[in-house]
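== chain A ==
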Amino acid sequence: MQIAEWIESEILNGHFHSDQKVYSQYQLAEMYTINPATAAKGLNLLVEENILYKKRGLGMFVTGEAREIILNKRKNQTLKHLVQELVLEARRLQISNDDLFAMLREKMAEEGGK
Partner candidate 1 sequence: MSLTTTSLAETVKKQYFYKLKANIDSFSSLVGIQILAILFSLGGISSSGMGGSFVNVNVKYYSPDLVLVFTLIWSFITAVTITTRPYRNHDFSFVTSRLSSSLSNILFLVTASVLGSVTALLSGNLLQMISYLILNEQLYNIGSGAEHMVLGFVVAFLYLMLIGACGYLIGSLIQVSKLFVLLFPILFIGLLFLEGVVTNGFIVSNVYKFYAMESVLFLFVGKTVLTAVALFIAAISILNRLEVRR
Partner candidate 2 sequence: MKVIESKGITKNYFRKQVLKELTFSIEENKITGLIGRNGAGKTTLLKIIAGFIRETSGKMNVFSETPFNSLNVSVNSIFVDDQMSFPPALQLGELLNEAARFYPNWDDQLARKLFNYFSFDAKGYHNRLSKGKTSTFNMIIGLASRCPLTIFDEPTTGMDEAVRKDFYRALLKDYIDYPRTIILSSHHLDEIEDLLEDVLLIHNGMILLHMPVSDLKEWAIGVKGASEDVLDFTKEREVLYKNSVGMNTLYVVVKNDFSEEALNKAHQLGLELTPVRSSDLFVYLTTETKGGIDDVFNNN
């Protein structure tokens, strides 16, 4: 769900702090020209994951542990997935484990040097 991902990114980027109100389903619907029900589904997904919480009649707010949850989630899911892809691709190209590690180390050193 793109809406959920977008709000997650906004939280990670620090645009929304904990206990701050996020956009309503109608604001999101208008911003993205999408059906409000679709926007609501995105928000509810985040509520289920404890990234947002509902205040009756007031709207949706960012939980205290939102940042952590998102970071964990992205580590566990996104990063894990990327690593899996990396390993699979390395197999296909018949690159040895040592070569793969070497490539990773090299890239990290490059990024770290910046």
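Everything that follows uses one rule, which is that a contact is a pair of C-beta atoms (placed from the backbone, for glycine too) under 8 Å apart; a residue touches a chain by one contact, two chains touch by 3 or more; residues count from 1.
On how the list was made: all candidates are chains of the complex that A comes from, given by their letters.
Note that the structure is predicted; figures quoted are calculated from it, not measured.
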Selected neighbour of chain A [touch, this complex] from 1 or 2: 2
Chain A - residues contacting candidate 2, complex: 1, 26, 29-30, 32-38, 41, 84, 88, 92
